[in-house]
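Before I ask anything, here is the structure I am working with.
Only a single protein chain was left out; the remaining protein chains are all shown in position.
Letters are used for the chains, namely A and B, taken in the order the chains are written, and counting of residues starts over at 1 for each.
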Amino acid sequence: MKHDFCISTEKKVCFMDMTASIAQLIKQSKIKNGMCFVYIPHTTCAVTINENADPDVRSDIIKHLNKIVPQDGNYMHAEGNSAAHIKSSMLGFSASIPVWRNALTLGTWQGIYLCEFDGPRQRKIIINVIKDDK
Amino acid sequence: MKHDFCISTEKKVCFMDMTASIAQLIKQSKIKNGMCFVYIPHTTCAVTINENADPDVRSDIIKHLNKIVPQDGNYMHAEGNSAAHIKSSMLGFSASIPVWRNALTLGTWQGIYLCEFDGPRQRKIIINVIKDDK
Partner (left out) sequence: MKHDFCISTEKKVCFMDMTASIAQLIKQSKIKNGMCFVYIPHTTCAVTINENADPDVRSDIIKHLNKIVPQDGNYMHAEGNSAAHIKSSMLGFSASIPVWRNALTLGTWQGIYLCEFDGPRQRKIIINVIKDDK
């Protein structure tokens, strides 16, 4: 089962919660057991999983990544968004989550986030669910 | 084939070798060809693959990540474990390894490690193996 959806990100750098949207797609798919793949077809945003409770965790991740990969480093790429490209490769463009009894096997504190590093923009997310027949 | 197991991590920050446990699950599954997915349902530990020979490699990875993401940064999250959240997102919560002739296609020097960044704790690992029918 493949499904695409779009998110309009709100800031230059921000994490957007996609957990509810993806959980709903799993429910609608009626797939009982298998794997859910979240894929980001962009090069300046990424996907990660992290704490869904205290929003300070996301702020700390964003702030610290900005520190490790500063916006104004000594970069060559003329578009000025090399930091976004670097941070995206560090977090990655896909998440792979088991599906069990028609639900994601996320931990209690886990949420799935689109990590915008060069927004605000409209971003596409591709969800692919592969059924396990056994 | 889905299977969960638990690991009691031994220190605040440490890498625990899961290779033998996962290799055994593959063997027991009798699945010949497909994909093995390792999933971590937590937000302050991660999974990585790296050298299984010299333990200094793991020590160097741990030490350097602590340098890049210091335990006592200027973080807002009140629980004091933001460094663990950040390092977990950097390494990631899943590993995807092909299965061929009922075995993981790990390279000669590759081992699969649970990366504890906020232990010691009991951690759950979810293994999902999807068969390739062709």
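Rule of thumb we're sticking to: a residue touches a chain if its C-beta (ideal position, glycine included) is under 8 Å from a C-beta of that chain, and two chains touch if they have at least 3 such contacts.
As the structure is a computational prediction, the values presented were derived from the model and not from experiment.
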Practice prompt. Pick out which of B:Ser8, B:Gln24 or B:Ser59 touches the chain that's been left out of the picture.
Written response: B:Ser59
Fill in: Candidates B:Leu25, B:Ala95 or B:Leu114 - the one touching the absent chain
B:Ala95
Response to the item:
Per the touch rule stated above, subunit A touches the missing chain via residues 1-2, 35, 37, 39-43, 68-69, 73, 75-79, 82, 85-86, 88-90, 92-94, 96, 124, 126, 128, 130-131, 133
Item to complete: Touching the hidden chain in the full complex, which residues of subunit B are there? Just list them.
Response: 33-35, 48-51, 54, 56-57, 59-61, 64-65, 68, 90-92, 95-98, 100, 105-110, 130, 132-134
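Note that only the chains that are shown with their structure count from here on.
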Fill in: Between subunit B and subunit A, distance of the C-alpha-averaged centres to the nearest whole Å
19
